[in-house]
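One structure coming up, written as structure tokens, with questions to follow.
A single protein chain has been omitted; all remaining protein chains appear in their positions.
All chains are identified by letter, namely A, B, C and D, in their written order; residue positions are counted from 1 within each chain.
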Amino acid sequence: MAVLDTMPAVVRRAGTGAMTDRVREILSWYESDSPGTKTNIARLLAHGYLAGTGKLVILPVDQGFEHGPARSFAVNPPGYDPNYHFEMAIEAGCNAYAAPLGFLEAAAARHAGEVPLILKLNNHDLLYDEKDPISAVTGSVRDALRLGCVAIGFTIYPGSAGARTMYEQLRALAEEAKSHGLAVVVWSYARGSQLSKEGETAIDVVAYAAHIAAQLGAHVIKVKLPTAHIEQAEAQKAYTKAAVPINTLAERVRHVVQSTFNGRRIVIFSGGALKADDEAVYDEARAIRDGGGFGSIIGRNSFQRPRERALGFLSTIMKIYAGETT
Amino acid sequence: MAVLDTMPAVVRRAGTGAMTDRVREILSWYESDSPGTKTNIARLLAHGYLAGTGKLVILPVDQGFEHGPARSFAVNPPGYDPNYHFEMAIEAGCNAYAAPLGFLEAAAARHAGEVPLILKLNNHDLLYDEKDPISAVTGSVRDALRLGCVAIGFTIYPGSAGARTMYEQLRALAEEAKSHGLAVVVWSYARGSQLSKEGETAIDVVAYAAHIAAQLGAHVIKVKLPTAHIEQAEAQKAYTKAAVPINTLAERVRHVVQSTFNGRRIVIFSGGALKADDEAVYDEARAIRDGGGFGSIIGRNSFQRPRERALGFLSTIMKIYAGETT
Amino acid sequence: MAVLDTMPAVVRRAGTGAMTDRVREILSWYESDSPGTKTNIARLLAHGYLAGTGKLVILPVDQGFEHGPARSFAVNPPGYDPNYHFEMAIEAGCNAYAAPLGFLEAAAARHAGEVPLILKLNNHDLLYDEKDPISAVTGSVRDALRLGCVAIGFTIYPGSAGARTMYEQLRALAEEAKSHGLAVVVWSYARGSQLSKEGETAIDVVAYAAHIAAQLGAHVIKVKLPTAHIEQAEAQKAYTKAAVPINTLAERVRHVVQSTFNGRRIVIFSGGALKADDEAVYDEARAIRDGGGFGSIIGRNSFQRPRERALGFLSTIMKIYAGETT
Amino acid sequence: MAVLDTMPAVVRRAGTGAMTDRVREILSWYESDSPGTKTNIARLLAHGYLAGTGKLVILPVDQGFEHGPARSFAVNPPGYDPNYHFEMAIEAGCNAYAAPLGFLEAAAARHAGEVPLILKLNNHDLLYDEKDPISAVTGSVRDALRLGCVAIGFTIYPGSAGARTMYEQLRALAEEAKSHGLAVVVWSYARGSQLSKEGETAIDVVAYAAHIAAQLGAHVIKVKLPTAHIEQAEAQKAYTKAAVPINTLAERVRHVVQSTFNGRRIVIFSGGALKADDEAVYDEARAIRDGGGFGSIIGRNSFQRPRERALGFLSTIMKIYAGETT
Partner (left out) sequence: MAVLDTMPAVVRRAGTGAMTDRVREILSWYESDSPGTKTNIARLLAHGYLAGTGKLVILPVDQGFEHGPARSFAVNPPGYDPNYHFEMAIEAGCNAYAAPLGFLEAAAARHAGEVPLILKLNNHDLLYDEKDPISAVTGSVRDALRLGCVAIGFTIYPGSAGARTMYEQLRALAEEAKSHGLAVVVWSYARGSQLSKEGETAIDVVAYAAHIAAQLGAHVIKVKLPTAHIEQAEAQKAYTKAAVPINTLAERVRHVVQSTFNGRRIVIFSGGALKADDEAVYDEARAIRDGGGFGSIIGRNSFQRPRERALGFLSTIMKIYAGETT
């Protein structure tokens, strides 16, 4: 028993014991899905430190593809190694690890069964940078099954002139994934020639992007944290008339959650670039929690720090979501 | 038992009683279609308050995708919940409920068998707004079958430089839908860089758009209510020469109905934005009825009001179509 | 107008009124199925005289194929006409009409939307009569969709040396049907060289045949009414040891219902050959009802009588199931 | 911490904490398999009371199909309900639950994520009993994915004149399963016209059957417990000449384990019919453990007892495998 007492929470909470009433409630929202897809959503919710709480912290490492390797990993060189991120996700007790094909192929066999995996099926690089970007499809549903993933991940850029292409790719891949019992995680980032830079994180735009992802059939939706800015004139009228509360970050999170089927879809928020001030990130997590958000997807703030600091940092965030700290 | 005892047989044998001579007459127009497609058209016509009358009121909720969630639902927040619209369509006695993939997936199992469903297979958002728009294909015929739908819905924008793309997508999807016994509902909205804003609802343009949808094989066609404006110079000559009556709304409805195979296709009209004056909407319904139109598709005027008011409003419109009120 | 004015809303909104709590409870047993399949099971349960009661009376007319036309229809010659049976099913208020490809093709368009249809996908004739029979596959899932059916029907002969062939055909057709949103109705009739004639309706054999159909994924199972005979020596021990009550027909029905997932699958019973004594059939219906069975599939006793007598006969049976008569 | 102390082992051991060195060692034997298949083998080994020990106890319930419902469930009637077995497997902390299509479809959605599932893809019934049996294929790899299974299960009857058919079906299904990241569990039961009844469990025959399953690419192999009888004359010579120790059950288990790639495949043993004497079963488990076997698949001895007794019985067996009792 002594051993158990000193075991970290990740050991104690994992697995069957994590199929709580809250997890069952969340699964009940996906009523059109097969038992297979429900099982894989359950695996996301029943793993790691937050197992059973209905909250998620996911580690995504697609920065190498998106921003280049030096910008991503030079600050913390162990991150060049694909095993580093698997081990970070496992040891920190994240709910899942998400990465492109190469990173998963490089280390999935060694870590089989140790953390739920999400294969990012499309990716974008900055060597050619368009105003209206389209990500390239870089993996398949068959790859996701072969690698033992619980879900496919796919990025859409609502606002891009190429959005239609991405929506249609997602439609086909999501249908195939669902028919094979996988879950679908959608990164929905507004971007495009008709949006201002500020508009990409405007509350109306983020809520709209989240809603589009939900309508496209996503089970889990990832968006950026919204500001109080409103980008679209027509939307401004609606917000003003209905007096939608959007002053605090928690209020804005609540509005985004409402915009994804009145809270009946899992919405998580991205952490953004590496921040100097940890407290600022913790405050964001608190706002997500208080606004009814389902958690965070934290990439750069994890793998751009030294390992020990990253583990402590992720632990604090998980404790905030678990309600074990204020 | 008492209630059952006094119920006419038609109640106990629910459904069948609505297969009136008028419904059979309408079905006879679709003589090249399979019994399966006829069965699904019959289901549309035999359900709800207007069952058996040959008239339809359909509840469409794709506004969240088209205009964003806040512009659609902030005025009546229960509308953020997918169940709200299913229940509205069921309780109001609409002939059908039409929505994109996400909204149907979110609540179709719970409400299985309670209202005919139409899966909107393409959708458009305003985060990137083109002069010559193309909707993205966001669902499949297989999705429609999996969700228990009676029909697929598809939007075309005649007048757009992208119209050819949409016509060709519709052709392929309609062929697949028909071969699986589904019906095809087409939203035909003229839009594009060569049309004036006024032209989008001009009588010549609306009649033309309706005719194109019919020629593309639609079973049910939805267009906007036309104004007396004539957009195309060549068309103007024809209207003048033949003295086509288009002064009243009822006359214009009659001309649109005539333009869809001389009334041998079901044409319904959209309600447009939320209106302050209910009587204006009722007058439109009367004009549709008097002009030989088949009914309305009413979205924003339904779900942007409080529930009780929406039910009363829809009831009045149905009574107008049923001839139970003037 | 007068009739309409006094009609309760449930009449005007036909169909919906039949979605009772009992129907919803039955649908909840099919938790792995798509909303589409649930919708088609709901259509079976929400149509006809027994709509909403959770009970079913289905009219099957595959006797012409199975026994030859004269043996089937000479006694009541209007039965040679495919329309006759459609109209019988509609007018009597049956929940569904089941027939082979030809009979459905011959009249499905004329009666589109008037009664749920089940396409019998395999059939057997007696021009070659094996001890270990295998039915021929005579229709496809695509046919069922094209004809507007709610379900496919398929016969298996457990006990036949050819059972494996039929199980494997059913497996493939059921998977295809379910993926297209259809329901699966299985006729499970024990037959084969190792069974005595008496054994075909022995309680152990009928319960076993029903269980096999359920394990093969049937949504609705049709078996013969069982006798108290026990065919298999090994089974005899189990019945004796557990003192399974099988003396009365109601007890035996109850045991068959229990054998199909403890009552969580719809089991209906066949009426068998034309009987001289109507009361005997009514007693069987009472036993089915009292034993928790879900209804009857009545072919020869319907179409081998004159039309008016058949309607009266079916009406009495439905009233027994509806609890409107003892 | 008090809570943890009183938590049943199943809570503490499940999940990530269960990825022990022993599990990693076992996974290393499957070096040609994809990370997906390794992940699903890991899920089997990392779930339930025995999570992480490298031992397995699996609950199989295909008796209803194999022997008929009364022979299977009359002795403990709650077993007629598919939910009963799911709940038994979950509560007892079994590594997995294996059943035919119908039983899994009936309850997989409700229990999504709570226990690893194995879909038995072929089944055999006794209404037609051949000397050289062939099981019918009653499910598909697509079904297994749709239902969230970790593995397919398949029975072969080495010794049957129909063995070639089953080997070839297994080959195709196993290839499809592996390419979709699933594991393959093979029931290998010698049976056929050239084997004596005693020969079906003869040590030479059981070892041979286990080896064939391994050669066909099985990841997990289930055989019957062997007797000291030797069926084949040629084999007798080999056993005698090499003085293979087969006197005790543990020795025979060791020989079977050796016969499946010198212990590099997971071999488990079936419990057989309900036994009067629990101690006899415990002794078998001890022999399996002492002979290096990987565990048991226990059907009838679980579900043919009252629930509480079954839980206690399974708990004792698991403790034997866990080395927590002698």
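Note that in this section a contact is a pair of C-beta atoms (placed from the backbone, for glycine too) under 8 Å apart; a residue touches a chain by one contact, two chains touch by 3 or more.
Keep in mind the model is a prediction, meaning the values are calculated, not measured.
Of A:Asp125, A:Glu198 or A:Glu324, it is A:Asp125 that touches the chain left out of the display. Within the set A:Gly68, A:Gly272 or A:Gly292, the residue that contacts the chain not displayed is A:Gly68.
Residues 64-65, 67-71, 74-75, 77-78, 80-82, 84, 100-110, 123, 125-130, 134-140, 142-143, 146-147 of chain A touch the missing chain (whole complex, contact as defined above).
Although one chain is hidden here, its contacts on chain D can still be listed: residues 31-32, 34-35, 179.
To be clear about the criterion, only the chains that are shown with their structure count from here on.
When chain centres are set by their Cα atoms, the one at the greatest distance from chain C is A. Once the centre of each chain is set as its mean CA position, chain C and chain D turn out to be 37 Å apart. Residues of chain B found to touch two or more other chains are 104, 108-109, 142, 146-147. Chain contact topology: the protein chains form a pattern that is neither a line, a ring, a star nor a complete graph.
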